[in-house]
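A single protein chain has been omitted; all remaining protein chains appear in their positions.
Presenting chain A:
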Amino acid sequence: MSDAILSLRGVKTDIAQYHILQGVDLDVPRGQVTMLLGRNGVGKTTTLRTIMGHWRARAGTIRLDGDDIAQAPTPAIARRGVGYVPENMGIFSDLTVEENMTLAAASGPLERERLEWIFGAFPALRTFWRSEAGNLSGGQKQMLSIARAMAEERKLYLIDEPTKGLAPAIVSTMAGALRDLKRRGASILLVEQNFSVARALGDRAAVMDDGRIVWTGEMAELAGDAALQERLMGLSMETA
């Protein structure tokens, strides 16, 4: 892919004695939303954590804007403009919403205009600005988690299952915020199990199985082919 902001080639990651990633090849095009799909336990979260440097790749290259970051420390990767929303949200529960957001703006104070944009997407955060994050509901914590990634301009967002376990109204809020990010030209690699969200947001899709990418293509192509979905993921989006 010629204009990929992120390219993985032959990435292998081990966790203890387990070979989780067994040669991942993946391109994330600039300014598009790439959905990373697959059954549970095929290596989607490990892929994001390896890109982020939380787990070190045993082999392969991870290029961000052409530079290999496979062995770079996590803070250096973040400072190169990668925003990360982990599956467990990573909220600092003893800190207030304001403190969580202040911390997320690592390179300087939070910009007022940006904060208003975030409040527009997640009004609850304005309401609970001075509340301890640990007292928020699950959906509000997830909003905060994504808002934290949005606190600064990023080249690339890595987002792991943002709608997992959320009520439909909150899923709608979350999808709206991600759509807004996309409209602003963000490059996003999104792990998502909610197929309607995936279909609505994704430009491209990559399907994983057994620690490898087994299919890549247009999201619309995958969404429109029930047999392909069945073959790749063992279920159809129509029935999900």
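Following the convention adopted for this analysis, a residue touches a chain if its C-beta (ideal position, glycine included) is under 8 Å from a C-beta of that chain, and two chains touch if they have at least 3 such contacts; residues count from 1.
Assume contacts and distances are computed from a predicted model.
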Which protein name, taken from UniProt, belongs to the chain you can't see among "Amino acid/amide ABC transporter membrane protein 1, HAAT family", "Nitrile hydratase accessory protein", "DNA polymerase III subunit epsilon" or "Transport permease protein"? "Amino acid/amide ABC transporter membrane protein 1, HAAT family"
Taking the entire complex into account, which one of A:120, A:165 or A:234 touches the absent chain? A:120
Tell me which residue among A:10, A:41 or A:176 touches the hidden chain in the full complex. A:176
Could you list which residues of chain A touch the chain missing from the display? 52, 54, 73-75, 78-79, 84, 86, 90, 92-95, 99-100, 102-104, 106-107, 117, 120-124, 127-128, 131, 135-137, 140, 148, 169, 172-173, 176-177, 179-180
